[in-house]
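These notes are about the structure you will find just below.
In this view, the complex is presented without one of its protein chains, the others remaining in place.
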Amino acid sequence: MKKWMKCGIAVILGFAMLFVAVFFIDTMKDKARNVSTPGQESYVAALNDGDLREINAAIRSIESELAAEAESRAAAESSAEPSDGSSENPPTESEPVSESEPSTGEETSSTPTEADSTASEPTSGNDALRLLKLPLSELQAFITDELNANSITALSSDELAEIRARFDRTVFFGDSMAQAFIEYELIDATKVVYKRGGTIDTITEKTSSVAGKLPEKVVIFTGLNDCNHYMERMDAYEADYRKMLDEIIPIVGASNVYVLSLTPPSNAFGATRADLAQAPVFDQRLREICQSTGVNYIDLYWMVRQSRYRGDGIHFDKLFYQELLRYLYVYIP
Amino acid sequence: MDSQKDKKNSALAIRIIALVFVTLLLSFGILILVLPKAEYSSLEKRVLSKHPALTSNSVLSGSYMEDVEAWISDTFPGRSLWVRLSSGLRSLFGISESDDTVLSKDDYLIERFTEADKSEVQDLLIRFLKATGISSESSSGNSSGSSIGGSVDGSVGGSVDGSASDSVGGSASILIVPDAVGTIQSDAELSSILPAGFPTDNESDWLEQFYSSFKEKLDAAGMTEKVALIDSRDALAAEWIKGNQVYYRTDHHWTTKGAYTAFSLWKATVLPNEPALTYEAHEVCSSFYGTLSARLPFASVSDSVEIYHSDKSPEVLVNYEEEDRITTSLYSADGLTGGDPYEVFLGGNYPIITIRTTAKTDRKLLLIKDSYANAFIGFLTPYYSEITVIDPRYYNGDLLLLAKQGRFDHLLILYNANTFSEDSSLQTVLEAALAGKEEP
Partner (left out) sequence: MVFSSLVFLFLFLPCTLILYYLVPKNLKNPVLLLASLFFYSWGEPVYLLLMILSILVNYAFGLLIERSKALANPAIKFELALAVLWNIGALFFFKYYALMQDTFRFLPVLNVALPIGISFYTFQALSYVVDVYRGKNAAQKSFISFALYISMFPQLIAGPIVRYSDIESSLSERPATFMNFGLGVDRFIRGLAMKVFLANNFGQLYETLQTMPEKTVLLFWLSAIAYALQIYFDFAGYSEMAIGLGSMFGFRFPKNFDHPYMATSVTDFWRRWHISLGTWFREYVYIPLGGNRVSVFRHILNLLIVWMLTGLWHGASWNFLLWGLYYAILLILEKYVFGRLWAKVPALGRIVTLFLVIIGWVFFSHTNISDAWASISGLFGVGAAGFADSAVWYYVKSYGILMIVGITACTPVISKGYRFLLSKAPVLGAVIKVVLFILCVAALIFESFNPFLYFRF
């Protein structure tokens, strides 16, 4: 073989070996980058071994401890102060609740007038929460009157804060009916799990999100998508709904699950859609499901008024939701 | 005779060159066609180009050809090796800079700073703070007056007394942390670390100017007592001079020591009466090559990543709100082993994370941050029962609504100067939150 070929091949082989060696070393070095020893990894893994439920319980108990401490401190302070005249927790429940006057127009957020409550010193928080302290039947009557008169008292900021505090560990679950709570800025988005346009089978996919929020109560609010999806398949609807409940119930316990009615469409809209007009039939089945599984069913049909529908004839407006929240606040312990 | 031999030698050399050349061309050509193509470069931390689609349109416009060129060079066999070779050669020649990063003394890779005008963000922040109720005395329901550095800050009173306030509690703090370059520039003793004359804007001066102009605006708005501006340059520089590593050498983040240093400073201003915890350091990675190491791959040394642990730290529940995931620790094992060990802190960046702790208090914190804060949060948990962490780069919600609904006691804005200067998402999120919401 010619000399230059021999030399050339030697050079080629030399380079090839060099390249392979360097490549090998480089890959090894790459693998050694950004790695942790098993000891280090297990240290971090161990940090994550905590028990979700235990910690959650611990947090809750500390919260209640602190709340109790604060209350007793507040009580101690108030008993130490004579000059206040009537005490801060006056029996506002005993005041005649004037139901007919506060006729603020729609959509304004002025506080309910206190002019009608009795003339004791307006200690701020309590009069504003007056509605929330009503017994359920009285509140229901109040709401019915307001709905009939078509003049709704908007939620005051105090009421809203109180409601939010009450539902702090509640998750609202459903479709666009539940989403409305966020839209109307009534409930924080982190407490609502929804699937827009969802039907029972697609909503069921999100039950793990509900679980992930470690709620104490779950409120389920679904709408008319099911009427369309399960049209003439009532048994499938029931089966799927039960499946969904099977996933929700273990999270909070059946008694902590609250299912809201499947509300009907507006008369005008329902006249054009035979499927949606079946809503009451679905709702009836829903009641049965709730009864047999032990979850709570909350009837909303008494609240339905044509004037409270939004343009699409399916969803309700902000004031409706506000009344709804008041109702739920009192209804749900 | 000599000249004959010389000629023969030259001819020999030329022939060898030609032979090797052709072999190289052929062998790499075959390798390119035959080898499976890599899809992701861990060195560059990006997805590599794919085989482009062959359509008449793409060919006529020439984009197909460009894409093929990009694809071939992205998936060239042994790519990272070649890159390291070239990077090494460049630094041999003295070109120790690449991609805005320069190799400095003590093997530090330092990124240059480009200043930007952030006065709009300052104005937005002031409007935002006003809208959340910090400035005005009246609307704040937290009568326990959690103003800064002042009275009973540690009071548990918070907002449990039923005062239905719709606002962030009394105070806020802004902590813009200097990057390595800023800390170096702030202290004469450290200035020799950066190569002489390395062109960069002065981050230390920019930070100073930012703080002083912000202070003026706060004074004008009457919010000085409620909003603290925390300048950590001196503290960090002092630690560095002492010999403690406050920044990683190959990453743009600070070390846990650096985070702790800044935290101590912050705590002294915002929570002076609270007891401090003692921590011990646990190393969780000894071979950390950070983001900057990719820019100068030849010149990289490894660092160690530490977690500071205290027995007195509370238990936590970390809820990654939009991921539907809850963990029981701020430190993520997946983050640690996922190719970027810095992600052991919180697992990376997420739009919104809610942390609940077993701390015996009902104070709540709203933290608006970038990735620097991930190493900082561990120090906050003993003092707050709830911390909501927002990263504006990913967060799409209404920040104002969140701030008001959450009834926070304190709002902390924690960024590193470089990201704060470059990134516009904080501005976007603030603008969106304030759109049409303010009272005149």
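So that you can tell them apart, the chains are marked A and B in the order they are listed, and the count of residues begins at 1 in each.
The rule is simple: a contact is a pair of C-beta atoms (placed from the backbone, for glycine too) under 8 Å apart; a residue touches a chain by one contact, two chains touch by 3 or more.
This is a predicted model, so every value here is computed, not measured.
**Q** Could you tell me which of B:11, B:35, B:53 or B:241 touches the chain that is not displayed?
**A** B:11
**Q** Given that one chain is not shown, which residue among B:287, B:310, B:328 or B:349 touches it?
**A** Final answer for the missing-chain contact: B:349.
**Q** What is the set of chain B residues that contact the non-displayed chain in the whole complex?
**A** 5-7, 9-18, 20-22, 24-26, 28-29, 32, 43-46, 59-62, 65, 68-70, 72-74, 76, 79, 82-83, 85-87, 89-90, 93-97, 99, 195-199, 252, 291-292, 294-295, 340, 343, 348-349, 371
**Q** Suppose we count only contacts with the excluded chain; which residues of chain A make the list?
**A** Spelled out for chain A, the touching residues are 7-8, 11, 15.
Throughout what follows, only the chains that are shown with their structure count from here on.
**Q** Using the average of all C-alpha atoms in each chain as its centre, how far is it in Å between chain A and chain B?
**A** Inter-chain centre distance comes to 33 Å.
**Q** Going by the contact rule at the top, pick out the chain A residues touching chain B in the complex.
**A** For this pair, the touching residues of chain A are 3-5, 7-9, 11-12, 15, 19, 22-23, 26, 30, 32-37, 40-41, 43-45, 47-52, 55-56, 58-59, 62-63, 65-67, 69-70, 74, 125, 128, 157-158, 160-162, 164, 185, 188-190, 208-209, 212-214.
**Q** Please give the residue numbers of chain B that touch chain A in the complex, ascending.
**A** It is residues 11-12, 15-16, 19-20, 23, 42-43, 78, 80-81, 84, 156-157, 160-166, 282-289, 302, 307, 315-317, 319, 321, 324-329, 331-333, 336-337, 339-341, 344, 352, 354, 356-362, 385, 397, 401-402, 405-407 of chain B that touch chain A.
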